[in-house]
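Of the protein chains in this complex, one is absent; all others appear in place.
Chain lettering (A and B) follows the sequence in which the chains are written, and residue indices restart at 1 in each chain.
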Amino acid sequence: MATISDQVKTSMAVVQRVAFGIGILGLGISGAIFGFEKKQFFESYLIAYIYFFAIGAGSLALLMIQHVSGGAWGFSIRRLLEAGSRTLLLLAVLFIPLLFGLPEIYPWARPDALKDRIIELKSGYLNVPFFIIRQAIFFSIWIGLAFSLSYFSKKEDETAEQSIGWWFKALSGPGLVVFAVTIGLTSVDWAMSVDVHWYSSMYPVLFGFGCILTAMIFHIVAMILLYQGGDLEKYLTKNYLRDFGSFLLGFVIFWTYLTFSQFLLIWCANLKEEVPYYVNRISGGWQFVTIILAIGHFALPFLFLLRRETKRVRSSLFMAACFMLLMRFVDYLYLLGPSFNPKHFHLAISQVTSLLGIGGLWLSFFIYQWNLYPPIAARDPRVVKEPVHGV
Amino acid sequence: MATEVSPKGPNLRPDPQPPMVEGKYNFDSMTEKIAGVIFAATPKGWIVGFAIAFMILQVLLVSVTYLIYEGIGIWGVNIPVGWGFDIVNFVWWIGIGHAGTLISAILLLFNQTWRTSINRFAEAMTLFAVACAGLYPLAHMGRPWFAYWLLPYPNTMQLWPQFRSPLEWDVFAVSTYFSVSLMYWYIGLVPDFASVRDRAPNQLLRMFYGILSLGWRGGSMHWHRYETAYLMLAGLSTPLVLSVHTIISFDFAVSNLPGWHATIFPPYFVAGAVYSGFAMVINLAVPIRHYYGMKDFITDKHLDNMAKVMLATGLMVFYGYGVEAFMAYYSANEFERDLMMKNRVFGPYGYFYFALIFCNGLVPQILWFQKIRSNEAALFIISLIVNIGMWLERFVILMSLQRDFLPSSWGQYSPTFWDISTYIGTFGLFLSLLFLFCRILPMISIAEMKHLLPESHVHSHKDSHDHSDSAHGGSH
Partner (left out) sequence: MDAPKVKIYGLVAEFTTPTQIVDAANQAREAGYTAMEAYTPFPVVDLHEAVGFKRTMLPTLAFFGGLTGFCTAFSLETFTSGGAPSFITPFLPDWFYYPLNIGGRPLNSWPAFIPPEFELTVLFASITSVVGMLLLNGYPRIYHPLFNVPRFSMVTSDRFFLCIEARDSKFDLQGTKQFLEGLQPYEVSEVPE
């Protein structure tokens, strides 16, 4: 029976408490900012919120993917993914404040929105009541999936029934389909409709994949930190890490592919209803963020992870993953920042405080959830089959 | 201490995986089984099949000859539909090719050993499908002998190709794809050529296969470099295959036409390509394993896995249709909306759209059931339907050309006899090449198959060299 080492246990307790404190403090300061900079507060809050939502939703997607595909990589981080997916409960609560700021963020939610002909044409979908209903449905679906997968996971630990494996597959296959649809609509609701005239059919794919990428990076970091010492260390061998390193490399390439394809098609077409999105992103100071992303989110990790040894050595993979975690935030900032502040680059204090606020609460909730279950699903068929390392 | 284990000895260790090789084989009998096909007498079925394929090939030759003689006026293409069957079939064929690369490269990177017995003929399928696809742009030029104008070289006017055009990107993409696939296929074959060489019944054949094998001896360092190169090619082919269909989707998406200019095209085209490709692999694997008695190597588990990939990619494609339709609405752009609701769904050829949804979206959903996935006949039929559906998809996308911005310039496309005969003819080319491949080349990778046998594992009882954590799977 694999257990967490004592050292990790004590530091985890400290981190959990500190994160909770930072979370309360961050949200408190953000709340103070709300007093005089309402718009600013909601904009920052949305960006920070999407970043942590991505980890939660991405964990759920990865959890279902590993249940369906059944690789050994999934088994070693399964409990982390389950804990991550259960944080969607907290994320649903943290979403509620946004509902009070819809007109601040979304042009279509403003009282005079229907004067705009294009918004009027979209108003069958983009309207406040339907928006709220959608979010309620989506969150209940995600939370339902996350908790039922965890429920069967617990049942698998308690009983040795083989039939539980069937449930994982039966939930995950259709679950992934539902997830793809809901996350696609979510991307339109939360982010794309900020630029209300703009549209891109790649966007839902890019957003959904962004969640998976963010979650994967987070869990690589979490795995390396939490599995240290004790008998969990055996899941940090070169062969396990290599799989994650390869995933990271592949995901980074795929992210670049999606991002660049969208950019290239809009750049080539040069249509007046599409191109402003990128004009905002290559001018007014935002072009530097574009360059930072091109280098930091693609070139550097690509070249770094191309080497075989980096993927297998714990410290270098850890470094790469931490750096990528930062870059993911830059990417989310880039996703919405230029839409909120098209003329010039802007990074508000409330951005930092809301990031710390949501992040602190989220992290302490994640640790709490992770402690609820044994760190390794010992009855997973994959552990029985292949104790060392398998395909 | 050293027990003399005969090659036909007992299995030393049960394989932890579900077996991907059925029946009792050892290294020797496996080599014999696969390489033996080449030197056995030509089966009657093969002769009949090849004769039919070869006759269909003549249809292609006649069509292309007449095309070159008369010009592309014999096809149904005309403004506003300047691309017709030729691009539909080009995209269709090249898409089919992509499954070959996916099976051999991506599944190798993912350490999926089940790819081993199907990768060789999947790769062959890639090459032959790309060859069929390549014919269309060449033929569409009308003057194919000027095809070299597409290549980047300064012509007599010192003019270079137009690098901003997706059609020029196609030249780079398709030629790179063909070259890399060919190299990948060939170096995969080299050790097997050596196996065939060492079993050749006469000097002439020994020389023939000996030259093809380049003199392969199988030294440990040779294998090490070989595996490294093979893995690197797999790593390079994976983004390559993505890029090829992406660039093909750019052919459409870069144009500012309603129904074409959609940013989702790249991933959705790639998924569609893999989808139809896997359907084609199933369509080929089912008869091959029947007639050559290869059921021990291409097992039911393989078909099941392929069906699962087909289901997954099919869902992605279906998702693409959904996003396209939703975005047409969401864009609030009148041309996009009209295209989607009036032309594509209810316009001329609107029934093709429903057929497409039926073939690509609805029928494959029965693959959710294990029972269907383990039924050869059902799989074969579903795969056929998927291939038809994927053809329809390209046709439906193309027919957006009939209705562009100005109603005065609308038109209707209908294929002519020669469009159809050329399409049928390419099947002749594809099948003829495939029949030749089955006859003279080892159709399953012998060296890689040996890895699936339990005897191939090294049992390190020496503690001085502990490689136990990488006891199998040569990939790093």
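Just a few scattered comments:
Keep in mind that, in the parts below, a residue touches a chain if its C-beta (ideal position, glycine included) is under 8 Å from a C-beta of that chain, and two chains touch if they have at least 3 such contacts.
A quick note: this is a predicted structure, and the numbers were derived from the prediction, not measured.
Touching the chain that is not shown, out of B:40, B:229 or B:381: B:229 (per the contact rule at the top).
One of B:84, B:134, B:191 or B:389 touches the chain omitted from the figure, and that residue is B:191.
In the complete complex, the residue from B:183, B:345, B:363 or B:440 that touches the missing chain is B:183.
Listed residues B:127, B:306 or B:447: the one in touch with the omitted chain is B:447. The chain not shown here touches chain A at positions 260, 263-264, 267-268, 306, 308. Within the complete assembly, residues 2, 4-7, 26-28, 31-32, 152, 154, 158-160, 162-166, 168-169, 172-173, 176, 179-180, 183-184, 187, 191, 194-195, 197-199, 210-211, 214-229, 232-233, 236-237, 239-240, 243, 247, 250, 447-448, 450-451, 455-460, 462, 464-465, 467, 470-474 of chain B touch the chain that is not shown.
The rule is simple: only the chains that are shown with their structure count from here on.
Averaged Cα coordinates give chain A a centre that lies 34 Å from the centre of chain B.
On chain B, the positions that touch chain A within their shared complex are 16-17, 109-113, 164, 238-239, 242, 246, 250, 253-254, 256, 261-267, 315, 319, 322-324, 327, 329-333, 368, 468-470, 473, 476. Touching chain B in their complex are the following residues of chain A: 71, 118-119, 121-122, 125, 173, 177, 180-181, 184, 188, 199-205, 237-239, 242, 246, 250, 253, 257-258, 261-262, 264-266, 268-269, 271, 273, 308, 385-386, 388-391.
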